[in-house]
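Note that one protein chain is taken out, while the other chains of the complex remain in position.
Moving on, here comes chain A:
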Amino acid sequence: FYLTPSQVNSILKANEYSFKVPEFDGKNVSSVLGFDSNQLPANAPIEDRRSAATCLQTRGMLLGVFDGHAGCACAQAVSERLFYYIAVSLLPHETLLEIENAVENGRALLPILQWHKHPNDYFSKEASKLYFNSLRTYWQELIDLNTGETTDVREALINAFKRLDNDISLEAQVGDPNSFLNYLVLRVAFSGSTACVAHVDGVDLHIANTGDSRAMLGVQEEDGSWSAVNLSYDHNAQNENEVERVKMEHPKSEEKSLVKQDRLLGLLMPFRAFGDVKFKWSIELQKRVVESGPDQLNDNEYTKFIPPNYHTPPYLTAEPEVIHHRLRPQDKFLVLATDGLWETMHRQDVARIVGEYLTGVHHQQPIAVGGYKVTLGQMHGLLTERRARISSVFEDQNAATHLIRHAVGNNEFGTVDHERLSKMLSLPEELARMYRDDITIIVVQFNSHVIGSYQNEE
């Protein structure tokens, strides 16, 4: 039993989404041409989330991937809320005042974000009021704190991450009279999520990363070849600095129990995350919240379970590491992806596959015979080779889909093997997670012309 190529395609393409930055007067003045994104579930339901939005009150575009664990509640909440926190953190004082006044007087609110969502990406309507109130409290504090300084993107990102995680924690502690909401905020807090977020404004690219998703820049060298530049550090046991950091934050007595089997406290793979209050709250707080919480929470062994060697919480933070990069004309694209991709593919291969895909689609160099001596046979061979390359590319209209096809279907020779692809995609739900993880990818394509002109202006 094999899936037909069209069945394979319909599975791979079910969640694909593309956005092109609109042009004005036939010109795209943004440094971003657009992005392609896609997800392939292994968990049922998928625990990964993705978000993309354009900031409307400041310049720039936000893109992020979120890898949830212990359920998808936290990843869902972060995917809905984080960009609002970032956008608000970036807003100048006057705009914050304007927004607060509008809310105060029941006037229409300035739109803050324009979302670019796949139809399957949803927002939870029930929690929107709760989320809004938390956000409002945040900007009210920002108004009160008015420093008069211009907002630094790095700081804004860090503040937004920390604030949202704090709000998630608080909401769970306070609870909600509505039992559905009450259960929801608890699920959000007790599950966890990583976040890897890019903010692009002109040539300034900021990556804020919490956890083990990854951002990678695709660079085209002068000879046309592709190389990869990491724009984030994984927060996991493979990262020595990260292990060092965790050890620094806790007494020497815990050194041995902090990281076991490459996991935090022997349990958690990512060393930083949203939610996961089991690694943040004191034991007393955890017990109190669980006991006063709804029955579902009490019946859940996982929530009641206290990690071993739990002495000096918090063990976990949502604070991101932020990397700033000034885009150059040779920086052609950015890949944000959850660890499902990076487990199966080396970043160098990712850079090459996406690079060839994007140039194959948009700038396949035409062949000209010119004055060269070319025989019909040579030309035929050349064209056949080009066709073979293009045909694998042309199956996909989306760079993220193309990458997933390779990630899942690549054989030992680095080419897509339909048989393998078909097998991997037809695994039963309960087996799928054993062979692969959820994969979520966003490929952002940069506008080299615009980036080049920024450079020339300086």
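Operating definition for what follows: contacts are C-beta pairs under 8 Å (C-beta built on N, C-alpha and C of every residue); 3 or more make two chains touch, one makes a residue touch a chain; residues count from 1.
Operating definition for what follows: contacts and distances are computed from a predicted model.
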Legend entry - Omitted chain (choose from "Glycosylphosphatidylinositol anchor attachment 1 protein", "Calcium and integrin binding 1 (calmyrin)", "Superoxide dismutase" or "Pyruvate dehydrogenase phosphatase regulatory subunit, mitochondrial") - UniProt protein name: "Pyruvate dehydrogenase phosphatase regulatory subunit, mitochondrial"
Legend entry - Which of A:Ala108, A:Leu145, A:Val369 or A:Leu431 contacts the chain that the document leaves out: A:Val369
Legend entry - Contact footprint on chain A, counting only the chain that is left out: 364, 366-369, 373-377, 379-380, 382-384, 386-387, 390
